[in-house]
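Complex shown without one protein chain; remaining protein chains in place.
Order of writing sets the labels: A, B and C. Residues in every chain begin at 1.
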Amino acid sequence: MITNPVPWPNGARCAVAMTWDVDIDSGVNVYNPDRGDTLINSQSQTRYDVHAAVPRICAFLKQQGMRQTFYVPGWCIERYPATIDLLLEGGHEVALHGYLHERPNEQSAEDERYWLELAIEAFRRKVGSQPLGWRAPSFAFSKHSLGYLIERGFTYDSSLMGDDVPYMLRHGSGKLLELPPDMTLDDWPHYMHNRDFRFTMPISAPARAMEVFRAEFDAAWRHGGMWISIWHPYVSARLARFDAVAELLAYMQGKGGVWFATAAEIANHVGDLIARGIWTPREEVLPAYDSPLPELKRGSR
Amino acid sequence: MITNPVPWPNGARCAVAMTWDVDIDSGVNVYNPDRGDTLINSQSQTRYDVHAAVPRICAFLKQQGMRQTFYVPGWCIERYPATIDLLLEGGHEVALHGYLHERPNEQSAEDERYWLELAIEAFRRKVGSQPLGWRAPSFAFSKHSLGYLIERGFTYDSSLMGDDVPYMLRHGSGKLLELPPDMTLDDWPHYMHNRDFRFTMPISAPARAMEVFRAEFDAAWRHGGMWISIWHPYVSARLARFDAVAELLAYMQGKGGVWFATAAEIANHVGDLIARGIWTPREEVLPAYDSPLPELKRGSR
Amino acid sequence: MITNPVPWPNGARCAVAMTWDVDIDSGVNVYNPDRGDTLINSQSQTRYDVHAAVPRICAFLKQQGMRQTFYVPGWCIERYPATIDLLLEGGHEVALHGYLHERPNEQSAEDERYWLELAIEAFRRKVGSQPLGWRAPSFAFSKHSLGYLIERGFTYDSSLMGDDVPYMLRHGSGKLLELPPDMTLDDWPHYMHNRDFRFTMPISAPARAMEVFRAEFDAAWRHGGMWISIWHPYVSARLARFDAVAELLAYMQGKGGVWFATAAEIANHVGDLIARGIWTPREEVLPAYDSPLPELKRGSR
Partner (left out) sequence: MITNPVPWPNGARCAVAMTWDVDIDSGVNVYNPDRGDTLINSQSQTRYDVHAAVPRICAFLKQQGMRQTFYVPGWCIERYPATIDLLLEGGHEVALHGYLHERPNEQSAEDERYWLELAIEAFRRKVGSQPLGWRAPSFAFSKHSLGYLIERGFTYDSSLMGDDVPYMLRHGSGKLLELPPDMTLDDWPHYMHNRDFRFTMPISAPARAMEVFRAEFDAAWRHGGMWISIWHPYVSARLARFDAVAELLAYMQGKGGVWFATAAEIANHVGDLIARGIWTPREEVLPAYDSPLPELKRGSR
């Protein structure tokens, strides 16, 4: 099923990285630029990250002796430092998720760079180091993102969805490792119902949503893949859903042969395999297109 | 899981408030301001509140010896007084839900105040007392709402969703207790399919929707939380769905250790704990932002 | 649960009318007025009514010895006469469903009357009698509909959703019996996925959709109600779904105590009860509002 499987540490059958996007109220503001200040309820929903969800996750992981990965917008790092302290105290990986949850591919190249610098600066001031990982807000990786991330020394990206295993992104002479997640492992489609985000979908019971996450895990386990969740604390760490997350983790642990790791640990492991010539990733050059397809100039849709 | 649990009366494991938003046809009118008068079918669907649903709920609760909380727009109080009589005769808590189901955060500060006064006036004329509780229509709590509610002497709000337990909202020197519900306990995402409301979603079987409500209850029970449903009589008190509501209630009763209360009773209990220094709520100052984020002036989205 | 239950014939516990809206490609055209002629695929999907679904239903009902109710737009009667022949040969009730599946409440009073006359004329020419029943296309009953239907001598309407049992609509000195269906018994929310109709929803398995229809039936049976489905042949009489319909019918038959009837038979039975003073319906005056609510002039939404 997987043509180029990665040899995971200790002969593990698959790698699992539970990763969280800690957006807090950045998205409420950025996707409602003219009235984010008036969306008090959505602010309350998303600040649940700060007041309940992130502390809950950290306490649970401490009890489990696990470290996980948290993608945080730079603005959230600045505005909610105590939340970052919690993550750092737990030894978790904090990685970048834009500055204000802006969509890079809807910005000019200059604006994207400006905001990326803001994000990196916020990260460095608080965390004291260079960020290793990046996930584009809304997965909106732009044509310029890869060049910028390489230039700023990132170790890996986790925004694109083109494979079951890590692959290498190339831009000019630079390279960046991609750790692909997939929409299938995002909690948003199962639980989000909020007019301010323009999402009016049914809400699944935790047990139903978990069928999806577990099916993907079973397949990754069976075929030697990689399982990277895209969870949002204020979405998946509400009480009942977090119980379901804990159940899923217990299920994974019970199955055995799973390497639980942070995204950065996976990137490091894979980087090491590559350096030692043990495993070679597929390469992909970005961007694929310099402009909209010229074919489209002839009337169509 | 909950860092600051509330000691519930008689050592109960959790508090349960089944609360109902009795919108009748206010929303049909307010969300279709130019043609609400022409939406005869949606009027019929929502007036089911008056002709079938509220009487059904009241009869059932009488049989159960229970009192619950009903949030009603002021205009509905004026227009459908017999429905309010039923609620008052049952000893239920009637609380306010705007005047015409308007969204305060889409109004000017002056308009919001004007409509709030209309709502309070309608309430006082009919109920003969000051309303204790408020739920913002569409949860659209505005930047001004907190100040106004404090000024008009409300005891609690139940519109925001920032925690699993009550918390305190502060505005200047004033305070108001928040009893947070959550979208997860709203019936709308499971059952609503109506073009006039711009909701074209699948409709769940009652048993499927109840999986969500029961999972949340089980979690609240396990972790000492609070469970506040946001149900609409014309949605959740149709025949088959109301049977499912009754089953859920029986399940909760069978589990034991549950404090069934109105929202006002919860607010009073919590207020008493605070006054006696037994329990201290988290505090949150509102509004968080005076204007759209200045960062957003630099091109982004 | 039902405060004013109808005494059904032979002491039956509930009445069941499986009713079908035979839209064929009227809706494709009317909801895409500028390009309905170009939507060849949607035309093919909806003409499945003619080529497979209605013949299938008729054959099945013949085998069962049952008659059911089919609401058909006048334009479809004119354009697809063989389909109407099939229905008439089976002894089924054919009733009206607009002329071209237009929405009366989006038309002027004059246009509504004009199209209603077209529909009645088409019906009379083909069926040879006056139509007894009406269901407004898209349930879009207008402020003028009731007056027009009374004036043209209809026996009942089945468009509004304000109760669990029949009720009486009054306009001036005229009256019309309402046999209320509900969105819960419509197949659209479970199965429709078509861009040309602006519906992009998940598609349910027949067994899942049937959970909804069966739950409503069980409740109607338990509480003495009325169960009126709103099915579309090209939606619910595709092979797998129609097997599920047949299973549901067998389930209902097996439960016993069910009065299977056409909508017109229910209307006649109820009319007879009223005339004999055995049962009195609730009355509702329409329209409720002459214009958009004057309260809405003060800035809100």
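Criterion: a contact is a pair of C-beta atoms (placed from the backbone, for glycine too) under 8 Å apart; a residue touches a chain by one contact, two chains touch by 3 or more.
Here the structure is a predicted model, which is why all the values come from computation and not from measurement.
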Omitted chain's touching partners, listed by label: A, C
Contacting the left-out chain in the complete assembly, out of C:Tyr48, C:Tyr71, C:Tyr167 or C:Trp259: C:Tyr48
Contacting the left-out chain in the complete assembly, out of A:Ser26, A:Thr69, A:Thr83 or A:Ser138: A:Ser138
Residue among A:Lys62, A:Lys255 or A:Arg282 touching the omitted chain: A:Arg282
Residue of C:Leu39, C:Leu96 or C:Ala136 touching the missing chain in the full complex: C:Leu39
Residue ranges of subunit C at the interface with the undisplayed chain: 25, 29-31, 33-41, 43-45, 47-48, 51-52, 55-56, 75, 99-100, 102-103, 106-108, 111, 114-115, 191, 193-195, 200-208, 238-240, 242-244
Missing-partner contacts on subunit A, residue numbers: 1-3, 105-106, 136, 138-143, 145, 159-164, 167, 180, 182-184, 186, 188-190, 198-199, 201-202, 204, 208, 211-212, 215-216, 218-220, 222-223, 225, 282, 284, 286-293, 295-296, 298-301
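The criterion applied here is as follows: only the chains that are shown with their structure count from here on.
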Pairwise touch network: line, ring, star, complete, or other: line
Per-chain Cα centre nearest the global Cα centre, belonging to chain: B
Shared interface numbering between subunit C and subunit B [over half = same, under half = different]: different
Angle of rotation relating subunit A to subunit C [CA atoms, steps of 5 degrees]: 180
Inter-centroid spacing, subunit C versus subunit B (mean Cα positions, whole Å): 34
